[in-house]
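What you see is the complex with one protein chain gone and the rest in place.
And then chain A:
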Amino acid sequence: MSRAGLIAGLVMGLVMGLAASPAAYAEWQMNLSPGATAMTHQVWDLHTAMLIICATIAIGVVAVMGWSIARHRKSRGVRPAEFHESIGIEIAWTVLPFIVLAAIAIPAASTLVSLYDTDAADVHIEITGHQWLWEYRYPDAGVHFYSRLAADSRRAELGVDGTRPQDVAHYLRDVDNPLVVPVHAKIGLSITSADVIHSWWVPALGGKKDAIPGRINKKWFTADKIGTYRGQCAELCGRGHAFMPIVVKVVSKADYLAWLKARGGRGPAADDLPDAPAAPADFDALAARDTLSRDEAMTLGKHVYNGLCSACHQRDGSGLAAAGYPALTGSDVATGPIADHIDQVIYGKNAMPAFGGQLTDAEIAAVVTYERNALGNAVGDEASPKQVEDLR
């Protein structure tokens, strides 16, 4: 065994030595990068959690096996045990994994739901894969262009004039015309293909989405940092598969508008693009406030509505007529006098429970304001926490 171990060591040393010698362009990246968006950070957390779970179980199994290999050997004079089943332990190691899996499945499902929420993008881009280049169209701005492998990468690939891959910057990860998008804005992508299946993938901005002829797939991302992000086609698409990179330049709002103008496009009004990342709302703080701005009321109201009211009235306010849950969209209460509306939320009516005890004044005011100005309603007025307090 020790001789075999020596051989193994020699092999390992040889391999490592040979591999390490031409370390001219080493990066040695070994793990997923957390990326440049909130969603890629969530995905990275899931990846890390699952990796830790798997590694823990693997180490446990190998440790038990290793102990057994070291101790339970014929050469140590042991006699083999007779047992060959144990109902209790077999049930335990069937049931316990279910619990571990459920614990990771729930956050994964929640991330998946967020990734599928492609609504309300600030900038919309249509992407078409071709053999072997990408076509980008900004339908709202009227900008349209093609994006091909950069010329110096092409020269290095073909070895023109002795150019080598290590002589050019970003070999196979550079293009003539990069995609340009504003920072902090929600970018909605509609992805399709003109010939065979491709897949659009920039790891730092999120996972891949296939470009399939005859079909439009949607994807979104919001970049948190200005920078240049690189990726490439991820679905085998023929001879040029390795040679259709993707480069996305994330720029400031002003730079983006200037770029659109230079491209001959119509820029959106500057106000239509967000200036800074939308800070996650602190709902507890809002719920304790005496006054709310319209935006704050709508944010808090949506949170309360989706948490409590949508179970019966549904997320879009359409209700569930068959179960006796009335629609709020266009209803008498939600579009009638505001005092009656507030009253009903505080004290309930028929099947509707009284929420006065479990919600603060600000929360009730916010949810009333939300119901009157969302869910297809546009009454325009708003309830204040003071009004709610007076009606209690």
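The criterion applied here is as follows: a contact is a pair of C-beta atoms (placed from the backbone, for glycine too) under 8 Å apart; a residue touches a chain by one contact, two chains touch by 3 or more; residues count from 1.
As a convention for this text, contacts and distances are computed from a predicted model.
One subunit of the complex is not drawn; among "Ferrous iron transport protein B", "Cytochrome oxidase subunit I", "Sodium ABC transporter ATP-binding protein" or "Putative membrane protein", its UniProt record names it "Cytochrome oxidase subunit I".
Considering the whole complex, the residue from A:Cys54, A:Ala288 or A:Ala351 that touches the absent chain is A:Cys54.
Only one residue from A:Phe243, A:Phe283, A:Tyr325 or A:Tyr347 touches the chain missing from this view: A:Phe243. The omitted chain makes contact with just one of the residues A:Arg173, A:Lys249 or A:Arg263: A:Arg173. Across the interface with the omitted chain, chain A contributes residues 1, 4-5, 7-8, 11-12, 14-16, 18-20, 22-23, 25-33, 42-43, 46-47, 50-51, 54-55, 57-58, 61-62, 64-65, 68-69, 72-75, 78-86, 89-90, 93-94, 97-98, 101, 104-105, 108-109, 111-113, 115-116, 156-159, 164-166, 170-173, 195-197, 199, 201, 203, 206-210, 212-215, 217-218, 231-243.
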